[in-house]
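A single protein chain has been omitted; all remaining protein chains appear in their positions.
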Amino acid sequence: MASPGSPARTGVWIGIAAITMSFAAYTSALVVRQGAAPDWRHFRLPPILYLNTTVLLVSSGTLEMGRRRIRREAAWGTGMPSQGVLWLSLTLGLGLLFIAGQVLAWRDLSAQGLFLATNPSSAFFYVLTALHALHLLGGVAALGYSMHRLHASAARTPSAALDAASLYWHFMGVLWLYLLAVLALRL
Amino acid sequence: MGKLFAVIVAVITIISTAIFISRVWWLPADVSVLGVGIDRQMSETMISAGVLFVLSQLVLAVFVWQYGETGDGRPIKIFPGGATPMVLIATILVGAEILVLTLVGTKIWAGIFLTAPDPKALQIDVQAEQFAYYFRYPGLDKTFGAVHPELIDDGNNNFFGLDPANDTTARDDIVSASLVVPVDKPVLLTLHAKDVGHAFYVPELRIQQDFVPGLVIPLHFTATQVVKKEIVCTQLCGLGHYNMRAYMEVMPENQFKRWMEDQAAQQ
Partner (left out) sequence: MHDTPAPLVADRRETSGHAAHPAHAPPEGFLRKYVFSLDHKVIGKQYLDLALIAVVTGMVLSWLMRFHLAFPTTSIPGLDKLAPNGASGGVMTPELYLSLMTMHGTIMVFFVLTTAPFAGFGNFVLPIQVGAEDMAFPRFNMMSFWVTFLAFLVLIAAFFVPEGPPLSGWTAYAPLSALGKDAGPGQGTGQTLWAVSIALFCIGQLLGALNFIATTLDLRTKGMTLSRMPFSTWAWFITSVMGLIAFSVLLPACVLLLLDRVAGTSFFIPGGLVVSDRLQPHSGGSPLLWQHLFWFFGHPEVYIAILPGFGIISHILPVFARKPLLGPRVLIACLIAIGFLSYTVWGHHMFLSGMNPLSATLFSVPTLIITIPATIVTLLWIGTLYGARIRFTSAALFCLGFISVFVTGGISGFFLAQPSIDTYLHGTYFVVGHFHFVMGVAAMFGIFAGVYFWFPKMYGRMMNETLGKVHFTLTLIGVYCTFMPMHYLGLAGNVRRYSAFTDDYMKGSLPLHRFITMAALFTGAVQLIFFYNLIWSRLRGAKAPDNPWQATSLEWSTSSPPPFDNFGGHHPVVSYGPNEYGVPGPAGDYVMQAPSTRPATT
């Protein structure tokens, strides 16, 4: 083969490019919309977002822990799973916890009377957080799939799928930090 | 087959060009100050584009005529000099053309859209809606009454949503279904839409401008001839789009004054 790349990894990078582009579009829509009319209402972000942020960042750490364990276990050929898989499951759990936390943030906002159609600022809040959560669910599915692959493969070597899924997962963290910054600065 | 292709392309080129040159279908006569520059720009572009069109189609036809497979085993020939000189010449020629067109064109464009209107220009507020235009003159006080969308009531001829009961400036506003302007006087339109996007297009004035809901867009022109021409909508606005038209009447100054007085009396 001319270039010995991993298609899975390349695929995730391409996906990252597309997702970045679409969130750039949402961001510029936000900036334009805020400037279009004087009806933008600022509000305080639900404090739980910062807790959620911590959860998501920690999940990136547990994911890396898991991968390191799996690589080591594969090298030693212990055969049995494995602390590595436990760490990955923890990552999945934290990802779902993050999404649950986001749901709490929406409930907090709606309790203040801020709904999707209340104001452009709240509309963008719901749209951006919901789309991020949707993309993260994709990450949960990808991680689950690569764990399944790990079980299926005899050698229990960390697969290209796990590599790719991890790259995507970390990107979800980075994307969230970006969105949090946009929301904190603009809303 | 190649020869047939060459003939078809040549014939199509000649006929199309002949029709362009004959001006059977051409711009209607210009009746505005700014139209002169646009017409000149159009003619210059037409000539250079026409030359380019005829030249490239004919070269294509000649090559196809000339270089069909004949089975005589003649060797192929490479284009003299290869790609590089061709690229350079194309870049320089097209680049120069672009530069000229942009420089000249920008001046004309600036004259229409980037130059402040004459401060003494006659101000007319234009509202576009599905599927009509309404034109509002400020009346004697030279001030437009404020518009209130919630007061719009077409049934009672309150197209703009004026509030004459509480707003004194609105009382003498004159609303007309056609655009009446004096000849040789600068006119400043302020365009706003009631519902969806529309456009203002008078081919004879050579100008076109969208109405964008939520925005008030200025547009100025000076008509140079006493004419009555159609204003048509060019922005898709719904089922009656094809029928959204109004008239622009250009009148001599004194006739315009009389018209204005008549209208004021009727309001």
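A and B label the chains in the order they appear, each numbered from 1.
The definition used in the following text is that a contact is a pair of C-beta atoms (placed from the backbone, for glycine too) under 8 Å apart; a residue touches a chain by one contact, two chains touch by 3 or more.
Everything numeric here is computed off the predicted structure, so don't read it as measured data.
Q: Any idea which chains on screen the missing one touches?
A: Contacts of the unshown chain, counting the full complex: A, B.
Q: Write down which of B:33, B:121, B:175 or B:196 is the residue touching the left-out chain.
A: The single option touching the absent chain is B:196.
Q: Extract the touching residues of chain B with respect to the undisplayed chain.
A: Counting over the whole complex, chain B touches the hidden chain at residues 1-2, 4-5, 8-9, 12, 16, 19-20, 24-28, 37-38, 41-42, 45-46, 48-49, 52-53, 56-57, 59-60, 63-64, 67-70, 74-79, 82-84, 86-87, 90-91, 94-95, 98, 101-102, 105-106, 108-110, 112-114, 129-130, 149-150, 152, 154, 161, 194-197, 199, 201, 203, 206-215, 217, 230, 232-243, 245.
Q: Contacts of chain A with the missing chain: which residues?
A: Residues 1-8, 10-11, 14-15, 17-19, 21-22, 25-26, 29, 32-33, 36-40, 116-117, 120, 123, 127, 131, 149, 153, 161 of chain A touch the chain that is not shown.
We adopt the following convention: only the chains that are shown with their structure count from here on.
Q: If you average the CA atoms of chain A and of chain B, how many Å lie between those two points?
A: About 50 Å, centre to centre.
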